[in-house]
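Excluded from the complex is one protein chain; the other protein chains are retained at their positions.
Letters are used for the chains, namely A and B, taken in the order the chains are written, and counting of residues starts over at 1 for each.
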Amino acid sequence: MFSGEYDKALAGLILANSAKELGMEVSMFFAFWGLLLLRDPNKNITKDKSSLEKLMGAMTPKGPDELPLSNMNFSGFGKKMLEAMMKKDATPTLSKFLEGAVKKGINLYGCKLSMEVMGFKKEELIPEIRIIDAKDYLKDALETDIQLFI
Amino acid sequence: MFSGEYDKALAGLILANSAKELGMEVSMFFAFWGLLLLRDPNKNITKDKSSLEKLMGAMTPKGPDELPLSNMNFSGFGKKMLEAMMKKDATPTLSKFLEGAVKKGINLYGCKLSMEVMGFKKEELIPEIRIIDAKDYLKDALETDIQLFI
Partner (left out) sequence: MFSGEYDKALAGLILANSAKELGMEVSMFFAFWGLLLLRDPNKNITKDKSSLEKLMGAMTPKGPDELPLSNMNFSGFGKKMLEAMMKKDATPTLSKFLEGAVKKGINLYGCKLSMEVMGFKKEELIPEIRIIDAKDYLKDALETDIQLFI
């Protein structure tokens, strides 16, 4: 998960939850903008951050509900529309799919380098993630049957 | 195919057609914006649609020719430029690659959940697609040698 967009995160989490329900083992590795999905909206850590890291934290979406659409976002209108359509069809929100992933035991990993560069601390992300690096991800990916870059 | 953009759809369809020509079995699963590629430009169904679903249908591109570029679109100028350059090189248009995929017997699947949420009916998409869900896709993907999220 590289992207920090509501619709792409939805695609990733629906596939992950569905795969887990089919009995597959599933891991998600969040890097760059993908980390925004894992932010806990109630935590806003500024201690031990540089000015740029504070600015990055303030400028970017805090958790699943704040992510924009990748397409047709229209300053948030398109996203409100999609959310209304999902509600009407009783499709769970992105937050619910993330909660589902946690409950089902999907492995959630945060990218060490991305966190360092963007200045995100482990304490401001959801507690269920483990921090790994690109090599750990690759060693894991090598053993899998399906890999997707989203 | 998650993206609803001309250049990404071109990349997906060129790979799919080339793979089929090499004798591989090829399946394409269209979800979210990817469904826009499958819309039949001559069909515009509004019956049994909510206001939001009608709006979604009206606001989004109808079929391959209307898709924007993912990059350098410049309100359509970049796309016209790319189309002119493709024509000069005698590269087929996106529509032609889609027709090729149909003729060659590439399996084309529409995502059930995406169609429900976005309000697209099977009758307004090209007739050659079959509607499946994420689990069907995953079971199929598990048996493949190459999977790409585009």
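Note that in this section contacts are C-beta pairs under 8 Å (C-beta built on N, C-alpha and C of every residue); 3 or more make two chains touch, one makes a residue touch a chain.
Owing to the predicted nature of the structure, the values given are computational and were not obtained by experimental measurement.
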Missing-chain contacts mapped onto chain A: 2-5, 31-33, 50, 52-53, 55-56, 59-60, 113, 116-119, 133-135, 137-139, 141-142, 147-149
Chain not shown, touching residues in chain B: 7-8, 10-11, 14-15, 18-19, 21-22, 24, 70-72, 81-82, 84-86, 88-89, 91, 145-150
